[in-house]
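A single protein chain has been omitted; all remaining protein chains appear in their positions.
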Amino acid sequence: MKKSLLIALLIVSVAMSSVLFAAGAQEAAPAKEVYFLNFKPEIADVYETKIAPAFEKETGIKLKVVTAASGTYAQTLKSEIAKSNPPVIFQTNGPVGLAESKNYTADLKNTEFYKILSDKTMALGDGEKVLAIPYAVEGYGIIYNDAIMRKYFALPNKAVSIKSADEITNFATLKAVVEDMTKNKSALGIQGVFASTSLAAGNQWRWQTHLVNVPLYFEVRDANIAMGSKVPEIKFSYSANMKNIWDLYLNNSSTAVGLLGAKSVDDSMAEFALGQVAMVQNGNWGAGQILGVKGNKVSDADIKFMPIYTGAAGEEKYGLNVGTENYLCINSNASVEQQKMADQFLTWLFASETGKQFVKNDLMFITPFNTFKDSELPTDPLAKDVIRWMNKPGVTSIPWAFSMIPSEEWKNQFGAALADYSVGRKNWAEVEKVAVDAWKTEFKLTN
Amino acid sequence: MSLATTKRNHLILTIVLALLALFFLSPILIVFMNSFKSKLFISNEPFAMPSADTFSGGENYISGSQKIKFFNAFGYSLFITVFSVIGISLVTSMLAWYLTRVKTKFTTFAYYLLVFSMIVPFQMVMFTMSKTANMLHLDNPIGILVLYIGFGSGLGTFMFSGFIKSIPLSLEEAAMIDGAGPVKTFFLIVFPILKPTAITVAILNTMWVWNDYLLPYLTIGTEYKTIPVAIQYLRGGYGAVDMGAMMAMLVLAMVPIIVFYLSAQKYIIRGVVAGAVKG
Partner (left out) sequence: MLFALPGLICFAIAFLIPMVMGVVLSFFKFTTVTDGTFIGIENYKRIFINNDFTSALWFTVKFTVVSVITINLGAFTLAMLLTRGIKGTNAFRTIFFMPNLIGGIVLGWIWQVIINGVLLPRGVTIVSDPKYGFWGLVVLMNWQNIGYMMVIYIAGIQNISHDLIEAAQIDGANKVTMLRSVILPSIMPSITICSFLTLTNGFKLFDQNLALTAGDPGKQTEMLALNIFNTFYGRSGFEGVGQAKAVLFTILVAFIALTQLRLTRSKEVEA
C-alpha cells in the first residue's frame, strides 16, 4: 500500500512540476493586444524581436505576431480566423485571396492607413468599399553575382562575343552564356550556374507562380485581356518558351535533378550567398536571405538583376516582373477597439519615423505609401536594382498576371507536374496538358 | 534431435536474432549519432560517424531546444499526458461500472456507441471537434483533457466493462447490505479489483496521448505546442530545415518515452497482451 501511494505522489508531483516547464511560454491575453498573422517567414523575427517591442514601448499596445510556415498561410488563416481570439491583421494575396476572405474583411475607407496609400487604385475592394491595401511592391527576376560574371567574361576562350552581363538582353544570348559557363565551371570556381531549382513541398512557388508569370503575361497580352480579369481558360501558347528557361535551369544547376525535391528556397539562396553559384531566380524580398547568411561572399555592389528571358518575340523591351501580392486586411469581426488599434499599428509602421526605419532597414519593403521620401527607400542592393529596372528607359516591367490564376490548387498541380518533368516522369506535352486542364477545372470550381 | 544439435541451432538463432535486433536499433542509433554532427554535414553523409571536423558537441541540442522551446513543449506534453491518463482511467471505469451494472436499452446503446468510436477515424470529427472545443473554450491545456477523456472513453469503457463483468455481483451486494453507498462501493471494493485493468488502460493511453499530433495541433497548436507538434513545426516553420537541430530534437523527443518504457517494461508488455486478449 505504501509503495503505490508513493508512486501516486510521484506521478502527481511530476505532473505539477510540468507546469513549471510550461510556464513562461504564455501569459493571459492582455486587454491591449493586436494579433497579426504574418505571411513572410523570411522576416518573422524582425517583427518579433524589433518591431513589436518598439511599438509596445511607444504605445503600450502589444503586437502578437504569429508566422505561418512557408506554404501554409491560407490553411493557418482559415483555422485561426474561426477561433475566439482571431487575427486582427492578416494578409491576402490579391483578388483570388480576397474573394476567399471576403466574409471577414473590414472596410478600410476611413482608416488612417488608407490615407497614406499614394495610388488609391492599387487597393482592392468591392464597389465603394476598400478591403485590401498593398504594402510592398516587389520585383523578381534572375539575380546574378556580377563578380563571377566578370570572371567569366575575362576568360580567354569564352564562346560569346559580348563583354558584360548587362549585354544579355534575350534568351539566345542567355543560353549561350549559361551553357558556356557550365562548361567552364571549375575555372570559375562554381558548382553550377544556377542555384538549385528547389522543388521541396511549399518551396515550388518560384516556378508555379513566378516563372509561369512570364508566359502567362504574354498570352493574356496577346489576347488583350486586362489585368485582374477572370480568365476561364488558357491555351498555354507560350509553353515552349517556359520549357526553354526551365530546361536551362535544370541542366545548368548546382544540384542533380533527382535531388531537387529535397531542396528549399533557403538552400538556393545560401548557395548564391556562399558563391557556389552565379545566378538564382528570386525577388528583392530575398535580400535578407543573402545578406544574412554567415560567410556571405557576395559584395553588395555585385548583386544585380536581369529579366527572365524565355525566347519570346520582343522580350528585349521587357524588364523585371514587378507587382504586389501582399495586401493587408483588417478583420471585420474584431471589436471596434481592436480594429482601431490595428489601424494605429499599421499607420505607425508605415508613417512614423521609428516605423519607417524598420521598413527601410529591416523589412526592406518598397512601399506604395506617400510617407516615404526617396531617401527612405530601402538601400539593400536588390531593392535598389528593382527600382533601377522599374525606371529604366525603353524597358517595361512585366506585371503580375499570376494573380489571375484561378486557385492555389492549380499552382500545386502545375508545380507537381514540373517536378515530375524534371525527373523524367512526365514529358513536356503532359505538363502542358496539366496546365490547361487544371485551369479549366479550377476555374469552374471557384466561379 | 540430439542435445548438441539443439544447442547449436539455438546459438545460430541467437546470432541471427542479435543481428536483427541491431538492425532494429540502428535508426535510433543513427539519429543519435547525427545529433552530434554539425548541420551541414548531416544530409550529405548521414551514415558517417562524427569526425573531428564535423563534431559539434551539444550545439544542436541547445539551438534546437531554443528554436522550438523544447522544454515548454515537454512540460505541456507531460501535463496533458499524465492528467488525461488519470482522468481517462478514473472516468471511464466509473462509466463502465454504471453501464455494466445498470442494464437498460440506453446503457446497451451507449456501450455500442462507445465501442463504435474506437473504429471511427479521427478525420471524421477533427474539424467539428476543434470548432466545438473552441466554442466551449476548451482550447487550452486544461480543456484538452476533456477532449482526450471523451475520445479515449471508447477503449477504456470497453476494457473496464469486460473486466467488471467478471467481478461477482455478490461482492458489491455484500457491501450494499453493509450500508455502503455507490461511491464507497465503487472506490473501496470495485476499483481496487480493477487495478490491473486500470494499469493496462493507463499504459495504452499514455502511448497514445504522448505521441498524438493532430488533436493538439488543431485545438491548441498555435499557442501551446506539445512535443510532436513542436517537432513538426521545426520542419515547416523556418524555411530550410536545420538538420542538426532536427536530429537533436528527435533524440530528446524519444528519450522520455524510452525511459518510461525501460522502467515499466513488464507492465507495458503485460498491458498490451491484456488489451489484445480482451479484444
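Observations on the structure shown:
For clarity, chains are labelled A and B in written order, and residue numbers in each chain start from 1.
Just so it is clear, contacts are C-beta pairs under 8 Å (C-beta built on N, C-alpha and C of every residue); 3 or more make two chains touch, one makes a residue touch a chain.
These figures come from a predicted structure and were not determined experimentally.
When you scan A:V66, A:A82, A:A176 or A:L377 for touch with the missing chain, the hit is A:A82.
When the missing chain is restored to the complex, the residue among B:A180, B:I199 or B:M254 that touches it is B:M254.
Residue in contact with the omitted chain (choice from B:I80, B:M94, B:V201 or B:I220): B:M94.
Across the interface with the omitted chain, chain B contributes residues 10, 13-14, 17-18, 20-21, 24-25, 27-28, 30-31, 34, 42-47, 91-92, 94-95, 97-99, 110, 113-114, 116-117, 119-129, 131-133, 136, 138, 146-151, 153-154, 157, 182, 186, 207, 210-214, 227-228, 231-232, 235, 243, 246-247, 250, 253-254, 257-258, 260-262, 265, 268-269, 272-273, 276-277, 279. In the full complex, the hidden chain is touched by chain A at residues 74-75, 78-79, 82, 100, 103, 200-201, 256-259, 261-262, 407-409, 413, 416-417, 419-420, 423, 425, 441, 445-446.
Convention: only the chains that are shown with their structure count from here on.
Distance between chain A and chain B, defined via averaged C-alpha coordinates, is recorded as 40 Å. Touching chain B in their complex are the following residues of chain A: 11, 14-15, 18-26, 41-42, 66-67, 69-72, 76, 79-80, 82-84, 202, 262, 264-267, 270, 289. Across the complex, chain A is touched by residues 43, 69, 71-72, 74-76, 78-79, 82-83, 86, 130-131, 134-135, 137, 139, 141, 218, 222-224, 233, 235-241 of chain B.
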